[in-house]
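A single protein chain has been removed from this complex, and every other one stays in its place.
The first chain written gets the first letter, and so on, giving A and B; residue counts start at 1 in each chain.
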Amino acid sequence: MSAQLTADALTLFRGDRCLFKGLSFALNSGELLLLRGSNGSGKTSLLRAIAGLLELESGTVYWNEVAVRKEPQIFQNSLVWMSHQPGFKGDLTLIENLHYEASLRPQSNQELDEVLNRLGLNRLKRLPMRSLSAGQRRRVALARMLLADAELWIMDEPVSNLDSEGRVLAMELVGEHLAADGMVIMAAHQDVDIDATVQTIQLQ
Amino acid sequence: MWKYLHKLASPPHFYRLSERMIPWFAMPGLILIAYGTYAGLFVASIDDQQGEAFRIIYVHVPAAYLSMMAYMIMAFGAGVGLIWRMKLAHAVAAGAAPLGAWFTFLALATGSIWGRPMWGTWWEWGDPRLTSELLLLFLYFGYMALRNAIDDITKADRASAVLALVGAVNVPIIHFSVEWWNSLHQGPTIISESAEIGADKLYPLLAMIAGFTLVFGALLLRRVRTEVLYRERRKRWVRDIILSGRGR
Partner (left out) sequence: MTDQDQQLPGVVTGLVAIVRRDLLLVWKRPGDVLNPLFFFAMVATLFPLAVGPSGEQLQFIGPGVLWVAALLATLLSLNSLFLSDYEDGSLEQMLVSSVPLSALALGKSAAHWLANGLPLVIVSPLIAVTYQMSFFAIVVLMVTLLLGTISLSLLGSIGAALTVGLHRGTALLSLLVLPLAMPVLIFGARTVSLVAAGDGIAGGLYFLGAYAVMILSIGPFATAAALRISNE
């Protein structure tokens, strides 16, 4: 079952600055779209625009040939977002946070315990999020990606703040997701070594 | 017709068009105000109840009316800008706000002056019109403060647009509430609804209202032009205008 994400002539301004103009791409199941560029080049803004957090000046994003603008909920239901901030409540425990996330995605089929085991988070699950390290929080964010059961992963520099073990794990998860016909859009500082079709967009 | 409107929404076109429109607003407006002032001060007969003091209505009523109209224009511009993403509409809202605030202040000041002989004080909380105008002034301040607090112009436009629309819904409710509140008290109000206004008093008033509105229009156009110039300052058409020395 294949899906497609297409972007047609995306243009974005931040204040007076034009970050990109007329940007287009097509992403299919099993493919990774890699955004490269130095800091401030617009990688994060492009990701946010695709995810719907920023308004584009012009251009359209299509999900399975339907304009996202027309049916935003269907698109949002098929994506999961990972940014610099983990997006968890510090006062709640790991498991309370994930329960909340799960309640927003009632149709997900993933098993919480399996995912926690996979990411080595079991012994942390009753700790409040604020007592976890940055790297551990990143892993919980990865748990969110798995639990969402979503086709499109949008990730903003997912491997920064991770130790080498964490980096390997993250790329493993991305690889598995791609192999299972998922799609990934990722902003990164360096190239990724992965066994899948990779498209690269270099932003100035 | 859509084509015409679409063309009007383009900033350079609006800029050129408004340059020619301003005199057509300002001149008749000033003439009407001149007539209204003269007639109001010298021709209109003295009021039985309020003596000479009533003459301040010739400034107070237009100012109060415009303070409300400016808010509606602001809210309309904000709505159009938010829904249809028209930048010019946002510029209109931004230009209308300070004008509206000034007219509100003028209405408050003249209202206070008018009420003084009657109340014996400079302020009467029991007067619903005065209190509503004060709340309107706070609404304007809030709008302008929000705009100021946000650096990015697009974001400021959109955030203040939401505020303007929510405010617009609330303005009639605020008016109604203050009227009700006052009715519990039966305090002395400025305008007694039952008083009939004679023709000799009415015509100068109508002239002042019309004149003020036209002058408001001219001032608004000037402000919006300035907004447009600032917002489009990096565009070529603005540079052309500045370099050619035209465009006042």
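Structural remarks
FYI, a contact is a pair of C-beta atoms (placed from the backbone, for glycine too) under 8 Å apart; a residue touches a chain by one contact, two chains touch by 3 or more.
Please read all numbers here as calculations on a predicted model, not as lab measurements.
Contact with the chain that does not appear here is found for just one residue of A:92, A:112, A:171 or A:194, A:92. Across B:34, B:166 or B:242, the residue that sits in touch with the chain not pictured is B:166.
Those residues of chain A that touch the chain absent from the view are 1, 51-55, 73-74, 76-79, 81, 83-92, 96, 100-101, 103-107, 149-151, 180-182. Taking the whole complex into account, chain B touches the unshown chain at residues 82, 135, 138-139, 141-142, 145-146, 149-150, 152, 155, 158-159, 162-163, 165-167, 169-170, 173-174, 176-178, 180-181, 184.
FYI, only the chains that are shown with their structure count from here on.
In whole angstrom, the spacing between the mean C-alpha positions of chain A and chain B is 48. Considering their complex, residues 152-154, 234 of chain B touch chain A. Touching chain B in their complex are the following residues of chain A: 13-16.
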